[in-house]
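Other chains dropped; remaining ones untouched in position.
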Amino acid sequence: MIHFESDYLEGCHPRLLKALCETNELQTVGYGTDEICDEARHIVENLCGETRVSVHFLVGGTQVNKTLIAAALRPHQGVVAADCAHIATHESGAIEATGHKVLTLPAVDAKLTAAAVDTYCAEHYASSTAEHTVQPGMIFCSNPSEWGTVYTRQELLELRKVCDKWSMALYMDGARLGSALCCEQVDYDYAFLASVCDAYTIGGTKLGCLFGEVLVISNESINRDFRYILKQNGGMLAKGRLLGVQFREILRDGLYLEIGRYENDLAMLVKRDLTEKGYRFLYDSCTNQQFPIFSDALIEQLSGRYMFSDNGRVDEGHRCMRICTSWATKKEDVEQLLRDIPAAE
Amino acid sequence: MIHFESDYLEGCHPRLLKALCETNELQTVGYGTDEICDEARHIVENLCGETRVSVHFLVGGTQVNKTLIAAALRPHQGVVAADCAHIATHESGAIEATGHKVLTLPAVDAKLTAAAVDTYCAEHYASSTAEHTVQPGMIFCSNPSEWGTVYTRQELLELRKVCDKWSMALYMDGARLGSALCCEQVDYDYAFLASVCDAYTIGGTKLGCLFGEVLVISNESINRDFRYILKQNGGMLAKGRLLGVQFREILRDGLYLEIGRYENDLAMLVKRDLTEKGYRFLYDSCTNQQFPIFSDALIEQLSGRYMFSDNGRVDEGHRCMRICTSWATKKEDVEQLLRDIPAAE
């Protein structure tokens, strides 16, 4: 069986495993205050260029989302997100458990548009009963989005403008950021994100780490006392250096982006081939997740040999499959898959 | 510098590292639903004997405490704990952040006594304004306690009885359970704990794992839908199999207890030697944390070579030091330390 159902099927990239093995005997203090974490933080700071940032390492995505949101919002504020956003749909109410409503808006290409947010905020503040409703306090966006699309530089600048206009924070969940930063449509880097967002993450789990998310905070008022809130949310790893070791290794010389490029290249192989064969895609993704629409017959036929994740029925006779590539995906497996998929009827 | 300040200074036990390396390329589904986790769960179930238990793997201690407590209590209920309990003092209000008050009682030997809890509950329910106060809904105990002492079989049975009497759950935080189970005073095992507690943990981080806590739940009503609550609290690791790999390895043939025995043996070396030399201890610990009282002069003298953790001033001229042993502590280092400590004045 060849697996394409997700990008977190294996352990970690060999270089990270090696780094973990080599540092295993080392003695360090706990909770992310060790020198390895310091070095890793320093690397991230450098990547962020002129913007002064604070850097934290957390284990997982839900954790980082709920911790950052709890740190940034006052009790009556909610977080504006696309209706397909992970925090709205797939975190078991983690955000609400911190007391905050997720205010969803219809997505365009799985992305939040500045115009939609602006209209929403304008209506909120125009209402005579604004105080009877949840105040929008933050924009949450996933980049790449849940459907593999990416925000352009222009779109991010517009979201920033809306945030400034309505006194909101801009937070970007970069669970697969490496894939976004390496795709053709994207002409920005870590430093740009640090300048445009109040906070964003550089996701490790889905780019070759055992686990881990880098949280980059450029807004000092959000960062104030952040480590208390990290601890309160169960996000302070005792052997914090495990995060430091991995991120130092993956970020020090560009391995992170190399992995992003690698998996994008394989994903583009899939995209081009299937497009040429006449397949449609649910979304026009330029990153490592592709969402082709297959007939039930084709799915049945491939099921003995390949695993995809099933994104549901599109119409009678067709379903949308997610094909995911990762640092561990073999090019020959992708080529084999494409040979096994005939032209669309 | 030789380090005795904590038992989570290094990575993990070599056997666990080996297991992680060997399984690194393996492809598994995520979130703890893979076969390795299943095997690890099965091992724990067997260790728990006749009591039917549900087993979950979480990354860290604060996380497991807040998740279990949130799952077990109704909104108006609090958790009764010793005044020195970790959840009361060192988790940054994580329990309160889930909405629940920690109701502290004075500890005896750093332990909660059944009598104190019974009196507390009796007074609560006797009050005509009980409903204006927080209802005790659970007993939390650490075993070993924060000061290295352990609960006897009899003490646990009495806590159980109090829980039954007042409709409370009994939850034991076993962050260093391996050390407790291997100390002389303890004549019970995993199965006994499963039968006496509603839930307890088998801590990995402080016994040689990279990270991880096994949560054993014997109370079905607490376990109902537990994985939703796990996810909501950010406690569901994407590559959950990392926990499975470690716990399968450390629990399958007794390595966990072997580590506990090893660190206890070294701790007893320290305890016997210092006792003979006339030192006092803040608490009579039988586990891997020892709390001798040293003069400022001695502390100064040892400080160039050894690291302890400082547990604060005891009187003018003396402080309490924590000396911690772990799977990675070398016997010769302990012996060297003891040679370097003269008889107490």
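As written, the chains take the letters A and B, and residue 1 is the first residue of each chain.
Methods note: contacts are C-beta pairs under 8 Å (C-beta built on N, C-alpha and C of every residue); 3 or more make two chains touch, one makes a residue touch a chain.
As the structure is a prediction and not an experimental result, all values here were calculated from the model.
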What is the copy count for the full homomeric complex in this file, when 2 chains appear in place? 4
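Following the convention adopted for this analysis, only the chains that are shown with their structure count from here on.
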For chain A superposed on chain B via Cα atoms, how large is the rotation, as a multiple of 5°? 180
Chain A contacts chain B in the complex at 3, 5-6, 8-12, 14, 17, 20-21, 23-30, 59-63, 66-67, 91-94, 97-98, 205-206, 210-211, 228-229, 231-239, 242, 328
